[in-house]
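The complex is shown incomplete by one protein chain, all other protein chains being positioned as in the whole.
Our next item is chain A:
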Amino acid sequence: MHVIDMGHDVYKANDKVAEKNKKKLDKYQVFSVNVMGAIGSGKTTLIEEAIRQLKDKYKIAVIAGDVVAEMDSSRFRKLDVPTIPINTGKECHLDAKLVEKALDEIDLSNTDLLIIENVGNLICPVDFKLGEHLRVVIVSVTEGDDIILKHPMIFKTSDLAVINKVDIAHAVDVDAEKMRDDILSLKPNVPVILTSKHDWESLETWISFIELGVKEAQNR
(Lines give C-alpha, C1' and ligand atoms only; values in the text may rest on other atoms or scores of the structure.)
Protein backbone atom coordinates (compact mmCIF):
# COMPACT_ATOMS: atom_id res chain seq x y z
CA MET A 1 0.00 0.00 0.00
CA HIS A 2 1.27 3.43 -0.90
CA VAL A 3 0.13 6.75 0.43
CA ILE A 4 0.28 9.55 -2.12
CA ASP A 5 0.02 13.15 -0.95
CA MET A 6 -2.18 15.26 -3.16
CA GLY A 7 -3.11 18.51 -1.44
CA HIS A 8 -5.57 19.39 -4.17
CA ASP A 9 -8.02 22.06 -2.94
CA VAL A 10 -11.23 21.78 -4.93
CA TYR A 11 -12.43 25.30 -4.14
CA LYS A 12 -9.00 26.81 -4.81
CA ALA A 13 -9.02 25.09 -8.21
CA ASN A 14 -12.30 26.90 -8.92
CA ASP A 15 -10.89 30.17 -7.54
CA LYS A 16 -7.96 29.93 -9.96
CA VAL A 17 -10.30 29.73 -12.95
CA ALA A 18 -12.34 32.58 -11.46
CA GLU A 19 -9.17 34.69 -11.21
CA LYS A 20 -8.49 33.96 -14.88
CA ASN A 21 -12.03 35.02 -15.80
CA LYS A 22 -11.62 38.25 -13.86
CA LYS A 23 -8.33 39.07 -15.58
CA LYS A 24 -9.97 38.54 -18.95
CA LEU A 25 -12.87 40.83 -17.99
CA ASP A 26 -10.42 43.45 -16.67
CA LYS A 27 -8.52 43.39 -19.92
CA TYR A 28 -11.70 44.45 -21.74
CA GLN A 29 -12.73 46.82 -18.93
CA VAL A 30 -15.93 44.86 -18.40
CA PHE A 31 -17.65 45.23 -15.03
CA SER A 32 -19.22 41.97 -13.91
CA VAL A 33 -21.94 41.36 -11.36
CA ASN A 34 -22.85 37.99 -9.84
CA VAL A 35 -26.50 38.12 -8.75
CA MET A 36 -27.37 35.46 -6.19
CA GLY A 37 -30.61 34.77 -4.35
CA ALA A 38 -33.38 32.24 -3.84
CA ILE A 39 -35.97 31.31 -6.44
CA GLY A 40 -38.68 33.96 -6.34
CA SER A 41 -36.56 36.64 -4.65
CA GLY A 42 -36.93 38.86 -7.72
CA LYS A 43 -33.45 38.49 -9.24
CA THR A 44 -34.73 38.44 -12.82
CA THR A 45 -37.04 41.43 -12.34
CA LEU A 46 -34.35 43.58 -10.74
CA ILE A 47 -31.88 42.65 -13.47
CA GLU A 48 -34.48 43.49 -16.15
CA GLU A 49 -34.99 46.94 -14.64
CA ALA A 50 -31.27 47.58 -14.59
CA ILE A 51 -30.97 46.51 -18.23
CA ARG A 52 -33.87 48.74 -19.30
CA GLN A 53 -32.34 51.80 -17.68
CA LEU A 54 -28.71 51.21 -18.63
CA LYS A 55 -28.80 49.63 -22.07
CA ASP A 56 -28.80 52.91 -23.99
CA LYS A 57 -25.73 54.11 -22.10
CA TYR A 58 -23.72 50.88 -21.89
CA LYS A 59 -23.32 47.67 -23.82
CA ILE A 60 -24.70 44.89 -21.67
CA ALA A 61 -24.43 41.10 -21.84
CA VAL A 62 -26.09 38.54 -19.60
CA ILE A 63 -25.22 35.03 -18.49
CA ALA A 64 -28.38 33.37 -17.20
CA GLY A 65 -27.92 30.31 -15.03
CA ASP A 66 -30.84 27.95 -14.78
CA VAL A 67 -31.25 24.38 -13.68
CA VAL A 68 -33.08 23.36 -16.85
CA ALA A 69 -35.46 25.92 -18.30
CA GLU A 70 -34.64 28.86 -20.51
CA MET A 71 -37.33 31.10 -19.05
CA ASP A 72 -35.06 33.77 -17.64
CA SER A 73 -32.75 34.00 -20.62
CA SER A 74 -35.72 34.55 -22.94
CA ARG A 75 -36.85 37.43 -20.69
CA PHE A 76 -33.44 39.08 -21.12
CA ARG A 77 -33.35 38.44 -24.85
CA LYS A 78 -36.63 40.33 -25.18
CA LEU A 79 -34.72 43.35 -23.92
CA ASP A 80 -32.40 42.97 -26.86
CA VAL A 81 -29.18 42.20 -25.01
CA PRO A 82 -26.89 39.27 -25.86
CA THR A 83 -27.77 36.47 -23.47
CA ILE A 84 -25.97 33.21 -22.87
CA PRO A 85 -28.03 30.62 -21.03
CA ILE A 86 -26.17 28.10 -18.90
CA ASN A 87 -28.20 25.07 -18.02
CA THR A 88 -26.56 23.48 -15.05
CA GLY A 89 -28.57 20.26 -15.21
CA LYS A 90 -28.73 18.94 -11.69
CA GLU A 91 -26.41 21.52 -10.27
CA CYS A 92 -27.46 24.25 -7.90
CA HIS A 93 -24.86 26.90 -8.70
CA LEU A 94 -22.66 28.30 -11.44
CA ASP A 95 -18.95 27.66 -11.22
CA ALA A 96 -15.96 29.40 -12.75
CA LYS A 97 -15.51 26.77 -15.47
CA LEU A 98 -19.08 27.23 -16.73
CA VAL A 99 -18.57 30.99 -16.82
CA GLU A 100 -15.21 30.59 -18.56
CA LYS A 101 -16.99 28.70 -21.34
CA ALA A 102 -19.79 31.28 -21.56
CA LEU A 103 -17.25 34.13 -21.82
CA ASP A 104 -16.02 32.63 -25.09
CA GLU A 105 -19.45 33.27 -26.56
CA ILE A 106 -19.57 36.94 -25.57
CA ASP A 107 -18.03 39.75 -27.59
CA LEU A 108 -16.17 41.26 -24.64
CA SER A 109 -14.64 44.11 -26.63
CA ASN A 110 -18.25 45.17 -27.20
CA THR A 111 -19.37 44.83 -23.58
CA ASP A 112 -19.29 47.28 -20.67
CA LEU A 113 -21.41 45.38 -18.18
CA LEU A 114 -21.79 41.63 -17.71
CA ILE A 115 -24.62 40.52 -15.47
CA ILE A 116 -24.51 36.91 -14.28
CA GLU A 117 -27.73 35.58 -12.83
CA ASN A 118 -26.82 32.66 -10.61
CA VAL A 119 -29.05 29.64 -10.00
CA GLY A 120 -31.76 30.35 -7.41
CA ASN A 121 -30.27 29.21 -4.13
CA LEU A 122 -28.78 30.80 -1.00
CA ILE A 123 -26.32 28.04 -0.18
CA CYS A 124 -24.35 26.53 -3.04
CA PRO A 125 -23.27 29.66 -4.97
CA VAL A 126 -21.40 30.84 -1.85
CA ASP A 127 -18.48 28.46 -2.30
CA PHE A 128 -17.89 29.28 -5.97
CA LYS A 129 -16.33 32.50 -7.17
CA LEU A 130 -16.96 33.19 -10.84
CA GLY A 131 -14.57 36.04 -11.55
CA GLU A 132 -17.11 38.73 -10.73
CA HIS A 133 -16.33 42.24 -9.53
CA LEU A 134 -19.48 42.59 -7.45
CA ARG A 135 -21.26 39.87 -5.52
CA VAL A 136 -24.88 40.73 -4.89
CA VAL A 137 -27.35 38.80 -2.76
CA ILE A 138 -31.05 39.49 -3.25
CA VAL A 139 -33.52 38.35 -0.63
CA SER A 140 -37.23 39.14 -0.52
CA VAL A 141 -39.40 39.82 2.52
CA THR A 142 -41.61 36.88 1.49
CA GLU A 143 -38.82 34.52 2.51
CA GLY A 144 -39.48 35.41 6.16
CA ASP A 145 -37.39 37.51 8.50
CA ASP A 146 -35.29 34.59 9.74
CA ILE A 147 -33.96 33.84 6.26
CA ILE A 148 -30.79 35.88 6.78
CA LEU A 149 -29.53 34.29 9.98
CA LYS A 150 -30.32 30.89 8.50
CA HIS A 151 -27.94 31.57 5.59
CA PRO A 152 -25.09 33.55 7.14
CA MET A 153 -22.32 32.73 4.68
CA ILE A 154 -23.94 34.23 1.58
CA PHE A 155 -24.37 37.53 3.42
CA LYS A 156 -20.86 37.40 4.83
CA THR A 157 -19.36 36.97 1.37
CA SER A 158 -21.48 39.48 -0.58
CA ASP A 159 -20.49 43.06 -1.48
CA LEU A 160 -24.07 44.29 -1.70
CA ALA A 161 -27.32 43.06 -0.16
CA VAL A 162 -30.76 43.83 -1.56
CA ILE A 163 -33.98 43.32 0.39
CA ASN A 164 -36.70 43.13 -2.24
CA LYS A 165 -40.51 43.35 -2.29
CA VAL A 166 -40.51 45.64 0.76
CA ASP A 167 -43.88 47.04 -0.35
CA ILE A 168 -45.57 43.85 0.82
CA ALA A 169 -43.55 43.41 4.02
CA HIS A 170 -46.56 44.31 6.17
CA ALA A 171 -48.80 41.83 4.37
CA VAL A 172 -46.40 38.96 5.09
CA ASP A 173 -45.77 40.19 8.63
CA VAL A 174 -42.08 40.83 8.17
CA ASP A 175 -40.00 43.77 9.37
CA ALA A 176 -37.61 44.76 6.57
CA GLU A 177 -35.59 46.86 9.03
CA LYS A 178 -34.97 43.78 11.17
CA MET A 179 -33.71 42.04 8.04
CA ARG A 180 -31.36 44.95 7.41
CA ASP A 181 -30.09 44.78 11.02
CA ASP A 182 -29.49 41.03 10.68
CA ILE A 183 -27.44 41.55 7.54
CA LEU A 184 -25.38 44.28 9.22
CA SER A 185 -24.81 42.07 12.26
CA LEU A 186 -23.25 39.48 9.94
CA LYS A 187 -21.32 41.99 7.87
CA PRO A 188 -21.02 45.48 9.31
CA ASN A 189 -20.74 48.26 6.68
CA VAL A 190 -22.05 46.19 3.78
CA PRO A 191 -24.36 48.39 1.67
CA VAL A 192 -27.99 47.25 2.06
CA ILE A 193 -30.66 48.45 -0.38
CA LEU A 194 -34.42 48.09 0.21
CA THR A 195 -36.27 47.72 -3.10
CA SER A 196 -39.72 47.22 -4.58
CA LYS A 197 -40.60 47.12 -8.24
CA HIS A 198 -43.44 49.55 -7.44
CA ASP A 199 -41.11 52.15 -5.96
CA TRP A 200 -39.09 53.87 -8.65
CA GLU A 201 -36.75 55.61 -6.25
CA SER A 202 -35.63 52.29 -4.73
CA LEU A 203 -34.94 50.87 -8.18
CA GLU A 204 -32.88 53.93 -9.03
CA THR A 205 -30.68 53.26 -6.01
CA TRP A 206 -30.15 49.68 -7.16
CA ILE A 207 -29.36 50.72 -10.72
CA SER A 208 -27.03 53.56 -9.74
CA PHE A 209 -25.02 51.12 -7.63
CA ILE A 210 -24.32 49.00 -10.70
CA GLU A 211 -23.64 52.04 -12.85
CA LEU A 212 -21.04 53.23 -10.36
CA GLY A 213 -19.13 49.98 -10.87
CA VAL A 214 -19.31 50.26 -14.67
CA LYS A 215 -17.92 53.80 -14.53
CA GLU A 216 -15.09 52.73 -12.24
CA ALA A 217 -14.19 49.83 -14.54
CA GLN A 218 -14.01 52.20 -17.51
CA ASN A 219 -11.68 54.56 -15.67
CA ARG A 220 -9.32 51.80 -14.62
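Here, a contact is a pair of C-beta atoms (placed from the backbone, for glycine too) under 8 Å apart; a residue touches a chain by one contact, two chains touch by 3 or more; residues count from 1.
Everything that follows uses one rule, which is that contacts and distances are computed from a predicted model.
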Inset, instruction - Consult the UniProt record of the chain that does not appear here and report its protein name from "CoB--CoM heterodisulfide reductase subunit B", "Rieske (2Fe-2S) domain-containing protein", "Hydrogenase maturation factor HypA" or "Fe-S cluster assembly protein SufB". - result: "Hydrogenase maturation factor HypA"
Legend entry - Hidden partner chain, touching residue among A:35, A:63, A:106 or A:126: A:126
Legend entry - Options A:71, A:153 or A:172, residue touching the unrepresented chain: A:153
Inset, instruction - With the missing chain put back, which residues of chain A would touch it? List them for me. - result: 1-13, 90-93, 95, 123-124, 126-128, 149-150, 152-153, 156, 186, 188
